[in-house]
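This report refers to the structure that appears directly beneath it.
With one protein chain held back, the other chains of the complex are shown just where they sit.
Chain lettering (A and B) follows the sequence in which the chains are written, and residue indices restart at 1 in each chain.
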Amino acid sequence: MSHTVQQTRPARPDKGKRAVSEGKKAERKLGLLLCAPAALVMLAVTGYPIVYSIWLSLQRYDLRFPDQQKFIGIDNYVTVLTNSYWWTAFGVTTLITVISVAIELVLGMGLALVMHRTLVMRGLVRTVALIPYGIVTVVAAFSWRYAWTQDTGYLARLFAPEAALLTERVPALAIIVLAEVWKTVPFMALLLMAGLALVPDDLLKAASMDGASAWQRFTKVIIPVMKPAILVALLFRTLDAFRVFDNIFVLTNGAQQTGSVSMQTYNNLIKGLNLGIGSTMSVLIFLAVAVIAFLFIKVFGTSAPGGDGGKR
Amino acid sequence: MAEIVLDKVTKRYPDGALAVSDVDIQIADGEFIILVGPSGCGKSTTLNMIAGLEDISAGELRIDGERVNERAPKDRDIAMVFQSYALYPHMSVRENMAFPLRLAKVDKATVTRKVEEAARILDLTQHLDRKPGNLSGGQRQRVAMGRAIVRNPKAFLMDEPLSNLDAKLRVQMRTSVSKLQKRLGTTTVYVTHDQTEAMTLGDRVVVMRGGHVQQIGSPQFLYEQPANLFVAGFIGSPSMNFLPATLENSELHTPLGAIPLTDRVRRLAEAANAPREVIIGLRPEHFEDATLLDDNEKSRGGTFNATVDVLESMGSDKFAYFTVEGETATSAELDELAADAGSADLTDGGAQIITRLSAASQATEGAETTIWFDADKLQMFDPSDGRNLTYTE
């Protein structure tokens, strides 16, 4: 390791800055060569389709009537944005996102503390906590669905033997949130646990010497030090929750106005075969996600993870 | 065993930085040579060029008279000890030490014998089957040494091998490195930042600054006859005291008062064509508490009165720190030394003088004391280029 403090010695300017030497050139070439395949795949499968979907969103394009394809400007956007179904879906998505992320943050923090501090069975706790993270969402969703299905489910039998909860709007949404929360709390907890590990033990000891209670240590020391980790975790989860699809598809299939924007897009595209409207929704969701990310980064100052990219 | 010659070796990094420039060093067979200098002066770069880990931009590197510029590290038969030890974390201590031998396709029995022998020398026998991650700093350091010595290379290169150890261990390891080298008699190039290591370990010391060699010589010679201000300030701890002075009618006007030139100093200064404005240097041990000396001794030097800022009693002697009113000596070399020592901003309000007095001295902190210094030991430097005006071969 060389020392980072460098003597500022003017590099003799005789060779000029532009003259990139052989070694440097070779390094650049190798770097570009190694990154090219990954970059190409990512661009080809996202970059081009995004542009293409913007183009499609400006067309009337219904696969059932392919002959009627026609450039119609922003008509699709007007159609979607004046449609109450879209706004219902948007509201449902936002609601699910806000509520489940809020619950996840609290439970995730709790689980992170448990995994970080527990005196017994630490390995076991960490292992089982990974199961919800790893399990296929659809599988978990079926488990919840059957648990709440009248007659079949143990939870239904326990809490509401007389009602078909999944067919009522509010309980159904609650179950969707439950399924989301169950699956992602461990992931949240892992991200937060990494942040917890960054809080030096000495700092907590110093705080208790200064007379801070356990709760004060948590709110005055742990949380502020962890703030960057918390914000990154929140950003990731918010964006992820906004894409909610699998759970809704399995639990309610969007019935009783429980569909998310992703469900709406899917229905328009695969069921309705309306590419124009589907693409319009795609673009709108993309914009919404961009706005969320922007807000996080600008308002909360979340630093993009790994954004430094270079050598530390 | 090998003789290593660097002949006008230059390194320019791909980004254009000139890290090493025209370095000439002749290292004799079996010699222990130290590269020393402030951070970024090109020590590691020089070492890496000898190792073959960095290409040589210009000049020639010869080992036993043979040009080896183009040879891969593995064909140079040189072993290296890294600052971070660079132990392979996935191999046990035994496997780490055996690695060079296995690569050289040495047969199993020999490998075992050599590894065990090295382990014995380095006192690692009971750790052979542990992973480096479970060793203490000193043990890791010894494994790194072990990996270097098992294959009897032509030369050892060591890049700050002790700098990750704590102070006490460092002193211990310093002696063992020195003993080991004597015992094996292998040519060794040792890079360090620490001038105590430089003084105690090497047969000869190479002082570098900004990619240039400043002076090569035995530690004692560098201490007594530094070629320039930079070497004078770098070698020695605590370092030499520097003061601005004006040379007039065989007298030096300094912040310590007027000092008449002794014959030796006058002769050398005339021969060197000394300018009017100079910088004088006095080592701490060339001061003494005046009350401990008789008049005869005192007459060989000058005296001055000053208040003791800080007094550090070391038992065997005492370090007394003074602040001398007036200007401080300035030059590019001194600034760089101050920057390297991290004391660039500590010199305001007059020059700081560090003196080393006998333990018998009665000086106390805050009291004014009369201090004598040996004018004949004084060194004189040209502030414009740092040249030592009192240098004798």
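We take it that contacts are C-beta pairs under 8 Å (C-beta built on N, C-alpha and C of every residue); 3 or more make two chains touch, one makes a residue touch a chain.
Operating definition for what follows: contacts and distances are computed from a predicted model.
Q: Which listed name, "LacF_1 protein", "Response regulator", "Carbohydrate ABC transporter membrane protein 2, CUT1 family" or "Oxidoreductase", is the one UniProt assigns to the chain that has been left out?
A: "Carbohydrate ABC transporter membrane protein 2, CUT1 family"
Q: Among B:2, B:80 or B:247, single out the residue that touches the unshown chain.
A: In the full complex, the listed residue that touches the missing chain is B:80.
Q: Looking at the whole complex, which of B:67, B:90, B:182 or B:267 touches the chain that is not displayed?
A: Counting the whole complex, the residue in contact with the absent chain is B:90.
Q: Return the single residue from A:58, A:109, A:177 or A:191 that touches the missing chain.
A: Answer from the full complex: A:191 touches the omitted chain.
Q: Would you write out the residues of chain B that touch the absent chain, in ascending order?
A: Residues of chain B in touch with the missing chain: 51-53, 72-74, 78-80, 82, 84, 86, 88-90, 99-100, 103-104, 147, 151, 157.
Q: Against the chain that's been left off, what residues of chain A make contact? List them.
A: Residue positions of chain A that touch the missing chain: 1, 24, 27-32, 34-35, 37-39, 41-43, 45-46, 48-50, 52-53, 56, 111, 114, 117-121, 123-140, 142-144, 146-147, 151-154, 156-157, 182, 186-187, 190-191, 193-195, 228-229, 231-233, 235-236, 239, 242-243, 245-246, 249-250, 261-262, 265-266, 269-270, 275, 278-279, 281-283, 285-286, 288-289, 293, 302-307, 309-312.
Assume only the chains that are shown with their structure count from here on.
Q: CA centre of chain A versus CA centre of chain B: separation in Å?
A: 56
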